[in-house]
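Heads up, this is only part of the complex; the chains shown haven't been moved.
Chain IDs A and B follow the sequence of writing; residue 1 opens each chain.
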Amino acid sequence: MKSRHIAADAEAQVHVIILDSGEEAFAALTRFANESGISAASLTAIGAFERATVGWFDIASKSYRKIEVDEQCEVLSAIGDVAVGDDGKPSLHVHIVLGLADGSTRGGHLLSGTVRPTLEVVLTEVPATLRRRKRGDLGIALIDLAATRD
Amino acid sequence: MKSRHIAADAEAQVHVIILDSGEEAFAALTRFANESGISAASLTAIGAFERATVGWFDIASKSYRKIEVDEQCEVLSAIGDVAVGDDGKPSLHVHIVLGLADGSTRGGHLLSGTVRPTLEVVLTEVPATLRRRKRGDLGIALIDLAATRD
């Protein structure tokens, strides 16, 4: 992983992050957010994975059903955000659409994805603190704007 | 192709909008745009719907063919824009990709979607007025840059 801050101004900061073959995208981007101390950001990405695991949220069981995509696939879209979790650390939330060799697609909540050969991420950081709070009724953490600070 | 530089420097405003279970996304975001007086913006979103109706534009009939997605689905991507319509009010245009329980996907022009449990929207407003004008030849309104003002 390499990262570079490519624009600066009074407020929003744009980062480009490039992941290389073999890197697991969710862990790498979480590490970037932690090391950069990011407390609020949005991101988009394109590239390709050699395999991925995505999730579909099952309201009844309050958990993600895992879906394995065990083949080389284009990352057609990745859209996500960074907020601060209950543990005080940056928490990443990303959804992806993957394109298979025949042009069909799969997708879900990104659990893990192994990059091959690249993932190009544009992350826009804003000087605020978005909060993601665990919701006991749902079993997952959601952004809580009432707890968000500038 | 027409292009227009619509904003520079310390001008864009970033809004985070969180929708809750039971809210209809198209109506809620249109209401937000109206109440905030937004005349030009782009947006991305992720989250989940308990059901949605999307459209595919049929050139021959000049109308959207409705496609019902009547099951819990991840909102894998939502990308859209806000412009001002012929009635002088903010007009929302959003396309979405939805992920089903088996990882397959559906998508189209967003007509309506009922949130469950959240929709996380990042909307970037710029200080310009994009215009969407009804095109009699097509039956729908398209952005008209010639009518756009800074």
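Going forward, a contact is a pair of C-beta atoms (placed from the backbone, for glycine too) under 8 Å apart; a residue touches a chain by one contact, two chains touch by 3 or more.
What you are looking at is a predicted structure, and each value in this text was computed from that prediction instead of being measured.
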Total copies in the full complex, given that 2 are placed here: 3
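Following the convention adopted for this analysis, only the chains that are shown with their structure count from here on.
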Interchain centroid distance [CA atoms averaged], subunit A/subunit B, Å: 22
Residues of subunit B that touch subunit A when the two form their complex: 9-10, 12, 14, 16, 18, 44-46, 48, 72-79, 97, 99-105, 116-118, 120, 122
Of all residues in subunit A, those that touch subunit B in their complex: 9-12, 40, 42, 44, 54, 56-59, 65, 67, 69, 77, 79-81, 93-97, 105-109, 124, 126, 130, 135, 138, 140, 142-145, 148
